[in-house]
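First comes the structure, then the notes that go with it.
Excluded from the complex is one protein chain; the other protein chains are retained at their positions.
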């Protein structure tokens, strides 16, 4: 499971395609890049080594995938779209409400303790769907969007890898 | 209802007695002082005008009433004891577990919506005891310490003033 | 020396003055409006007093309140900074009448130099060159004769006028009669008065000013010039000392002229005489600023004289500590004014809270700042939030150092003009010292946001952060709603990377 983003810098029409693989490797426009981004302080300051080039990044999230960044002091406005947002845009819809399917992936390797939803269940945004035990703690995985459960791919006792898809949430049904 | 503190600076044995009245006035060793403390940024930086003398205060809470302060750049270690802690010390106990009574006071004027405890109930730290409506919001007042409810001074519908005592919590009973 | 000084100002200049006082062992009293309770000048001063709501007219311009605070606090002197009441003769007089010392020139000198006509007359008496021209009410023939005497190009201007109406630029003698006629017609139509006059047109002029110091015992010295031609709509953006246009002879002539004017008006304390200098190194009086200037630090860095401390010393009656021949300019200093304005959107003021701030430091860098993390930039006050001043052995060193410092500067929360300065220090004409007051106007690329780079670094950083954010949003620690554990987990996840 990799995650694919289309990223627009400073209002340019041509996006940068960035794929983040579950092993942490990053592909930019089809080319693997060596990147190390570490957090310095607050929620704001980061140091990025990109193929050993050092960049200081100040970042503020504006919501809806929009970021304001200072990279080495130069200001950039960046919009990051994941596949769901891209589909949303393709369907010409607004930016609210889910269109298409969303996968709840394992954010770390672990053991599924409980599955809290069944196929067909409506779920609200932030509603817990799976309990995953990892690093000796129980972690509640929540629905990133509201919708209807389309598939449940694991059951209690399943050992899952980082990034593995656990539950698929489809768009909410018309009558909800 | 005023709150009385004994405050020890830099390990001195002689405390400063500071009383904060519900109207916000402050008395230091029996004398009213004119103080304006405003928050600048983070959880740390404050500006204090004390009778128009300007002091910049950096403060970090260490827990258990202990603070590390930089006042105009000079470092101080300060221990602030409220009446409960003072009693605790008088009883020669440790600093853990309540001894003596603790009052849950109204942190703002409002209307009591619900009283969640009865006299004799054991309560845990942080357990909600009273719901107070103020400024059009319901505010849950919680027990600052574990113990047993010794007195309930209000009932639903009581209008209370800032600082008014609502519930008294006594020490936990021996067998809990 | 004074015991306690009230600073009747705010922002970076109030901080600057407070520091000078502290370094002289003088106690300081700050004043603040509701908008400035948290401001640096309040926090750095020994005492601070509230004087009213944010609009300056209800606080920083209320001389009654300022004098009242000064008396209550037991101050013995008042420093006005720049702006607000700094060139207000009434304030200077009121301060004196309250038995306090005004740290600046006499009310008479302030009033004299604040009146354009009176100032020009004083300049004339002191032998300061004025832009050559005629008075109004002359006949066409008289105007034509005057134009030949003054030399072309000239400007024909409506005597009653303003706003460009009835104004004509004339480059050759044969255009002149028609231009006078046209100007008269326009002036008549616009102002009901066809009187016009002629003034020499200064093309490619530079704005260069001379800093002077004068004590109350008749001693006056020049601290040399500052180059202030990098302007936009008469707002200075960057200043340097010395001027790349200067030579020893011109400096001496301008300094002597400035000192003569100061003597003519019996000036005491720090002051600045602004000149327009043409390509042939003729200079003309513009105006005199009877106060500390924003750009005073560049002079301090090259002369080694602390102008604010000198102001305090002079106002306390001391004699100047320097003789003219002891003043030398060593090295090069540049000041970049950092404003909360968007250079790519017509310098529109940008308001908001400064959420992150990281100021440059290191060798040769001096920051004069009025802001901090959490500071709210409001529309009530000047958009200048800080001054970045650099010093180097040579102009090249100073420019490279300025570039380095600009690259270290980080401000989040409001837009600033830092990108403009970054472009400026890379501009070859600026680097070559080839610029006049029309430079910004004639160099539109300085105000273009487009960069050749694709912004790949920004794309990658934002995407990784977005990804991390998505991951975090998905995970809550079961069995607790405590915010801290959530973050603990996030931190742990980060450690996994």
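Just so it is clear, A, B and C label the chains in written order, and each chain counts residues from 1 on its own.
Convention: a contact is a pair of C-beta atoms (placed from the backbone, for glycine too) under 8 Å apart; a residue touches a chain by one contact, two chains touch by 3 or more.
Note that this is a predicted model, so its numbers are computed, not measured.
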Point to revise | Residue among C:57, C:192 or C:362 touching the omitted chain | key: C:362
Practice item. Identify the residues of subunit A touching the omitted chain, counting contacts across the whole complex. Key: 36, 38, 40-42, 45, 47, 49, 52-54, 56
Exercise for review: In the full complex, which bits of subunit B touch the chain not displayed? Write them out.
Suggested key: 3, 5, 7, 9-10, 12, 16, 18, 20, 24, 26, 28, 33, 35, 37, 39, 42, 44-46, 48, 50, 55-61, 65, 67-76, 78, 80, 82, 104-105, 107-108, 128, 131, 135, 137-142, 144
**Study point:** Residues in subunit C touching the chain absent from view
**Key:** 15-16, 19-20, 22-25, 44, 297, 300, 304-306, 330-331, 359, 361-369, 392-393, 397, 400-401, 404, 407-408, 481, 483
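We take it that only the chains that are shown with their structure count from here on.
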Practice item. Tell me, please, which chain's centre (mean of its C-alpha atoms) is farthest from the centre of subunit B? Key: C
Point to revise | Approximate Å spacing (C-alpha centroids) for the pair subunit A, subunit B | key: 43
Point to revise | Centre-to-centre distance between subunit C and subunit B (centres being mean Cα positions), rounded to whole Å | key: 50
